[in-house]
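Here it is: the structure, laid out below.
A single protein chain has been omitted from the complex, and every remaining protein chain is retained in its original position.
Order as written gives the chain letters A and B; numbering starts at 1 within each chain.
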Amino acid sequence: MNTISSFLDMGGYAAFVWPSFGLSAVLLIGIFVISVRTLKANHATLDALNNEAERASPSEGPAQGET
Amino acid sequence: MKRKHKRLTFVAIAGVLIAIAAALVLTAFDENIVFFRTPTDIVQNKVKEDQRIRLGGLVEEESVEQGTDGVVNFRVTDTANTVPVYFQGILPDLFREGQGVVAEGKLMNGVFVADEVLAKHDENYMPPEVADAIKDAGQWKGEGQDMNQDNGESSL
Partner (left out) sequence: MAMIERFANPNRFLTLTRPLVPWLGGLTLLSLGAGLYLGLFQAPADYQQGESVRIMYVHVPAAWMAMFCYTSMAISAAVGLIWKHPLADVAGKATAPVGAVFTFLALATGSLWGKPMWGTWWVWDARLTSMLILFFLYIGYMALSNAFDNPQRGAKAAAILALVGFINVPIIKFSVDWWNTLHQPASVIRMDGPSIHPSMLWPLLLMAIGYTLFYLWVLIIRMDADVTAGKIRALRQRRVHG
C-alpha cells in the first residue's frame, strides 16, 4: 500500500509524469483505432461494391456521389 | 528517362537553393535566435543598461543568499566572468548552485535585476548513487566540463 502510493506520487511530480504517460497512451491508441476503423470500413465498402457489380450489370450501378 | 532526370535535377537544385536561403536567414537573425546572453557579454559592455535581456550561465558555488519575502541574491558565471543577480519570486526545482540558469530582466547599476528565473539542466542523466560515486572518485567535472570541451559558452 505504502509502496503503491509512493510510486503513484512520483516523488511529488505525479501531476507532470502521469499526464505525460496518459496523453501519450490516449493519442497513440486513438490514431491506431481510427486507422483500423478506416481500413475496415474501406474494405467493407469495396466488398459491397464488388458484390453489387457481380449481381447487376455495371452500367446500371447506382451513382454514389459521396466519398 | 529524360524527364525523370530533369525532375531529379530540378528537385536537387531547389533543395540546394532552399538550404542556402535558410542559412542566410538564420545567420541574419542569429542575434535574435540566441536565447540568452552570457556574463562575458555583459562585462564586455555588449548589453546596455535598461535593455531587457536573458542572462544565462551557471549559478556560482556558495553565492546563493536567501533573504526574506522570497528575495534571493546569487551570482551567475560563465567561468570567465561573473554577474550578480537579484531576484524576488519562486525558483524552479532545479535551481541550485553549480547548475545552469537563465534569468530574464535588466541590468541596473551593475546588478542584474531578474523578474523570472528558469533552470537549465545539462545533458547528463544518472542515478544519485552513480553521481556520488563519481564525485567520491574525484572524477566529477560538473557542468563546466562540457563548456570547456565543446564550443565555449554556447553549450552551457
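One rule holds for everything that comes next: contacts are C-beta pairs under 8 Å (C-beta built on N, C-alpha and C of every residue); 3 or more make two chains touch, one makes a residue touch a chain.
Since the structure is predicted, the reported quantities are computational estimates derived from the model, not experimental observations.
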Next item on the list: Extract the touching residues of subunit A with respect to the undisplayed chain.
Entry: 10-13, 16-17, 19-21, 23-24, 27-28, 30-32, 35-36, 38-39, 42-43, 45-46, 49-50, 53, 58-59, 61-64, 67
Notebook entry, point to check: Footprint of the hidden chain on subunit B, which residues?
Noted result: 4, 7-8, 11, 14-15, 18-19, 22, 26, 30, 33-38, 56, 90-95, 99, 102, 116-132, 146, 150-151, 153-156
